[in-house]
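Reading through the structure tokens given below for one structure.
All protein chains but one are shown in place.
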Amino acid sequence: MNNADLILLAIAIPALTPFLLAATGKWPNLRDTVSVIASIATFAAVLPLLLAVIDGARPAISLVEVMPGLVIGFEIEPLGMLFATVASGLWIPTALYSIGYMRGAHEKKQTRFAICFAIAIASAIGIAFSGNLFTLFIFYEVLTISTYPLVAHKETPEAKRGARTYLAILMTTSILFLLVALIWTWNIAGTTEFRAGGILDGRLDPAFAPFLLALFAFGIGKAALMPFHRWLPAAMVAPTPVSALLHAVAVVKAGVFTMLKVGTYIFGIGFLGKTGASDWLVWLAAASILIASIVALTKDDLKARLAYSTVSQLSYITLGMALAVQMGVIGGAMHIATHAMGKIALFMCAGAIYVAAHKTKISQLDGLGRKMPVTFACFTIAALSIIGLPPFAGAWSKWYLMVAAADANQLIIIGVLMVSSLLNVAYLLPIPARAFFLKPKDDETHGDAASSRIEETPLLCLLPICFAALGCIVLFFTIGGLYEYLLSIPIRPESLP
Amino acid sequence: MMALIEANLPALQVVLPLIAAPICAILGRGGRSWAFACIVILATFAISVALFAQTYAGTIISYRMGGWEIPLGIEYRVDRLNAFVLLIISGSATLVLPYARRIVAAEIPAERQPLFYTAFLLCIAGLLGITITGDAFNIFVFLEISSLATYALVASGSWVNKRALTAAYNYLIMGTVGATFFVIGVGMLYMITGTLNLADLAVRIADHGDSSTLRMGFVFILIGIGLKLAMFPLHLWLPNAYAYAPSAVTAFLAATATKAAVYVMLRFMFTVFGFDYEFQADTLRMVVLPLAVIAMFAASIVAIFQDNLKRMLAYSSIAQIGYILLGLTFLTETGLTASIVHLFNHAVTKAALFMVAGCFILSAGTCSISKLGGIGRDMPWTTAAFVAGGFSLIGLPLTVGFISKWYLVLAALELGWWPVALMIMASSLLAVIYVWRVVEVAYLQPAPEGTVRKEAPLSMLIPTWIFVGLSIWFGVNAMLTSTAAGRAASALFDSSHILWKE
Amino acid sequence: MSDIGIELDYIMGRYNYWLFCILMMTGLYITVSRGNLIKKIVGLNIFQTAVFMLYISMGKVIGGTAPILTEVPETIYSNPLPHVLILTAIVVGIATTAVALALVVRIRESYGTIEEDEILELEHDMDFGSGAAQGDPVA
Partner (left out) sequence: MEHHSILRVVSKLLIPPMLVYALYVQFHGEYSPGGGFQAGVVFAAAFVLYSLVHGIDALTRVAPPRVLHALAGLGVLIFAGTGVVTMALGDAYLGYYALAEHPQHAQEWGIVVVEFGVGMTVASVMLSLFIAFASHTRKLDDKDW
């Protein structure tokens, strides 16, 4: 089996799993087994590709020519490979976790949930492997549609409203801006292929570059750049595995990944740096980082706080691209991985708390740390990683971003990153602190008989959490390899005279 | 025998359904006349395919009715453009007829069914005639044949809801006014040139040059055809006519009737008057362009507030016609390609959606959106078809709607018309709203108490899904449609430019 | 004074067009303004007739006779083609009128009136009266 077939396989496995899931829907155990096996199989298909890409291979395959010159095709480069590895790798713990969660929380329509989940993963991998912007756009939209039923899963009026916001913002931005940007790119460049060094240099009038970049930056709504971030908190009505999927694995990462791709392979870092087209984006991203962090501070709902934290963290990656230096791309790409690891752990913890204690507010968590020590220990590790303290993975990506800011002579940005870290401390650390050190309130919350039965979450939930927390630490010590790997992202045009 | 048929394909294309219509009436039984109509339509479709294949390379087939010399007699002329439209019309008919059997049986009394199929065949013959003929007055005659049949078909919805009668009446008044305007316009052209043959008209008009009579002729034709194709604000007949016609009729009309009228418009604007006719270019950009944009928004917004699914889709059709007209007003090859490809794409999409509405009516007894709660569970396949068609209406990738939007926006960007490009996209967002309203009700709302609904019969489901399949297939692999449309556009473009060269 | 003469000539020389305009506008006005469905059809017919007259007057060649072959070779004939076209148009017009009248008969049977405003009122009641949804069949 050659690499090109593996690409198709990696997408086909999660894309075809829904049929199996639908067929086995009547037998929950069988269905969930299918789901887990599919996740492992997908990862198994992605791994050999990763090894090949590390060796310098660039597998490619084109499927069908939709319109003259417009091809649905895949081509793997280091950035996409990283995202695919993250998405497929984290699908395994998420799949396990969602079984535990969905059963623990007695959710309905678990088959539909599993089906949409698999499609979402398939489209995330499709995004990662896309050989051109057009293919990427297709999978981007598939991802939007397939996650809609997940967000609306509970079918309550509240869930419907949240899902509506989710869909409205993602659709509006993608159709109104991203598609126009795509067609514009096609119009001036005659292609939408991802090429090292970008395809716009020499074709696009530098005066228009900031506008095109703006269409892209706002068009990629999944990157949750302010002011188009509202969908993320709105989507918090979803079951927690969905939140994990949205915030760590698929949706938001697809957004920032697209942003990096566009910056690196459509505009080209060199072109951006030369024209200064992305200067405004640096400041917008910086503002987004700070404002979202401050908003997070005000939220008492655990998931909402995490959501705003995500908004802030995503802007790091956008920022990395906008700095228009190689180190920025590396830092951004690294942040995809490290933030994914940390955030998935945080969300799984939030879900675990809900399943075990039915608590969603931070103010209700007092003293819960003693009943669920493992969960909260993992929460702390993940929080520290997000904050960016060594020896946790998040430290490295922040480090490289700061290096990038220095490279780009944007010293204020270094300050912004530091302030942001402090804000992270302020909104993340109080949560485990309350849980561990404050006494449980005796009135209504813990005093009744039901609360005395609170104990650690189901094992199926707990294992993935531990795995993700462990990942935060492991990633810190193996970052050298990742850095080496990310250096292979081609920045300059391949064939320079 | 084969050679004989081959030589007379253009005539047979129209004559076959025309002859079949009275036979259908004489046959007398619903089932029998339906089967007969099916066979005839299949043959008609085969002829269209043959014509399409013959002209795909660029040959122009010219057929002289009654053997008269060309500018004197009536000419049937098939080129890439109308071969494509013929294919759309007969193809839609081929799929709608099998679908019609069950829903017609439910909506129309048995003794009236043969007449229904007669009118249906007449309507097809008229539409095909409009498309194939190369004679301006002949277009009028066929326009009226198809329209008269359509009025009758729409009115036959009165067995279900009496409002079909007033809908048909309004359609008749506006349609007749439109047709008469068209005749006046043709008369003006005849006054100037003394010919009715379209190709001949083009040459003579170019020789004659601009004049106020020519301008009057153009305006009359524009308004006349505008009425027939429901150009905003001449669309008032359409929503009720579509909403209260029998479901099979709605599906067929949505796919074909306005398309044939658009074809006539294309033909007159670009074959007869030509791209370089300045008055036309001005009118298109100053009048038609704003109207098309208003249609895109106004009709979509009205669609959002409709409770009747068919009415909602009807308003959406008006908006989609706005897209087609918008493509024309660009006056570029890409713009024309966009319009022509959207002719096909919208036909496929809308037919599928109206068919879904018909399935709902058959199974649930209503297509009122507020009563369709939870129908996604009872009729999974039908509802899935709606979702897929809705995606195409929105213009999501991998559906035909996307291809249309792509070409339209590309055409706008080529001209540097920024605001227009953004408006195209903004109006497709309105489509998200009205499609999603239905999706939400169908999947996330509980079913009303005490409803029993079961999946639509296969005879209806299969044609619906063929349309859906087409809308996906030609969304994934649009080479055939986009090349065909592109070639038709470039043929129009080339021929049209030669004419006005001084 | 010769100016006026030209003006008069201009007007009188095109009297067929003026007639056509007046008839056409009359017909169109009736169609649009009358509430009675039958009167609308009458208006439509006047409107169509105007067009017939336009065509027929167009085919007239001054000094020409009816286009029937005569023995005299230098006879000038009027153009017969518009007549033929209008014959077809008349037939189409009759068919349209027949369908329209048939519809009016059916409307009268179902609604009990052929006045447009009364019909609109009835339809408004169907839409918003007593909670009937639009999509519902009406028995």
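Here the chain labels run A, B and C in written order, and each chain numbers its own residues starting at 1.
Keep in mind that, in the parts below, a contact is a pair of C-beta atoms (placed from the backbone, for glycine too) under 8 Å apart; a residue touches a chain by one contact, two chains touch by 3 or more.
Note that the structure is predicted; figures quoted are calculated from it, not measured.
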{"item": "For the chain not depicted, the shown chains it touches", "value": "B, C"}
{"item": "Residue touching the undisplayed chain, where the options are C:M25, C:I38, C:V105 or C:L120", "value": "C:V105"}
{"item": "Where the unshown chain meets subunit B, residue by residue", "value": "4, 8, 11-12, 15, 18-19, 21-23, 25-26, 63-67"}
{"item": "Subunit C, residues in touch with the chain not shown (by the definition above)", "value": "66, 68, 87, 91, 98, 101-102, 105"}
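To be clear about the criterion, only the chains that are shown with their structure count from here on.
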{"item": "Nearest-to-centre chain - CA centroid comparison", "value": "B"}
{"item": "Distance from the mean Cα position of subunit B to that of subunit A, given in whole angstrom", "value": "44"}
{"item": "Rounded Å distance between subunit B and subunit C, as computed from the means of their C-alpha atoms", "value": "26"}
{"item": "Contact footprint of subunit A on subunit B as seen in their complex", "value": "391, 394-398, 403, 405-406, 409-410, 413-414, 421-422, 425-426, 428-429, 432, 436, 440, 443-444, 475-479, 482-483, 486"}
{"item": "Residues of subunit C touching subunit B in the complex", "value": "24, 28, 31, 37, 40-41, 44, 47-48, 51, 54-55, 58, 82, 85, 88-89, 92, 95-96, 99-100, 103-104, 106-107, 110-111, 119, 123, 126, 133-138"}
{"item": "List of subunit B residues in touch with subunit C within their complex", "value": "137, 140-141, 144, 148, 151-152, 155, 158, 160-163, 165-166, 168-169, 172-173, 176-177, 179-180, 183-184, 187, 190-191, 196, 243, 306-311, 361, 365-371"}
